[in-house]
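Heads up: the structure comes next, in structure tokens.
Note that one protein chain of the assembly has been removed; the remaining protein chains are unaltered in position.
Moving on, here comes subunit A:
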Amino acid sequence: MFYLSLIEHTLRLPPHLLNLPLDEAIKIELEALFLDKVIANLGLCISVYDIRSIKGGFIYPGDGASTYTVEFRLIVFRPFVGEIIVAKLKESDANGLRLSLGFFDDIYIPVHLLPIPSRFESDPNNRNQGRWIWDFGEAEEAQSEEPRFVIDGMDQIKFRVHSVIYPSIPLEQPENSKPFAPMVITGSIDYDGLGPVSWWEEAEMVQEES
């Protein structure tokens, strides 16, 4: 899920940080610049791991601040394809599910990557939202009683990373569309052991009994 990346960056250190020791000042500046930001093809930057080297310290003419070339390592969040991650349900609508990790929210499970067969039951109060139900096994039982395999917000959902894309920044955005997401993870729960954790706890108990 997390990788270390070695980055070299030319940094301008604003004068108000000059009273601090150099490492601290540079760290503060790097954190302000990189933390919680997405770098294309690298991932979401979580933290500055360490600073390898600081060179430079030149002051350009007309500027009151010094400029350093810093080499440092960042912890980035970049899941690889095939990784299994546990997340919580954020939204569920007719296009599929949207999951959240707390620090990262753009995880989508489109309809074709849900276990087959699944059906969508829309919420009477809210037309767009609803819940997904997996129709597994006995069809008659599922229809008559409360269905067993519902995807609701109760417990955590395990999914497998299908792809990670970094869409390019759009030039213009229409008014009411969702804010631009620089990193989008597409996941799949169409396999044994994936989906809400509670689905498979039942399976375990059944196995132990038999």
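We adopt the following convention: a contact is a pair of C-beta atoms (placed from the backbone, for glycine too) under 8 Å apart; a residue touches a chain by one contact, two chains touch by 3 or more; residues count from 1.
Rule of thumb we're sticking to: contacts and distances are computed from a predicted model.
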Item to check | Omitted chain (choose from "40S ribosomal protein S11", "Protein SEC13 homolog", "ER membrane protein complex subunit 6" or "DNA-directed RNA polymerase III subunit RPC9") - UniProt protein name | outcome: "DNA-directed RNA polymerase III subunit RPC9"
Next on the checklist: One chain is left out of this view; which of A:L17, A:I54 or A:I84 touches it in the full complex?
Outcome noted: A:I84
Checklist entry - Among the options A:L22, A:I39, A:I54 or A:V150, which residue touches the chain absent from this view? => result A:I39
Item to check | Of A:P21, A:G64 or A:G102, the one touching the omitted chain in the full complex | outcome: A:G102
Next on the checklist: Under the stated touch rule, tell me which residues of subunit A contact the chain that is not displayed.
Outcome noted: 1-10, 31, 35-42, 46-47, 49, 71, 73, 75, 77, 80, 82-84, 86, 88, 101-103, 105, 153-154, 156, 158, 160, 169, 179-182, 191-194, 200-201, 203-204
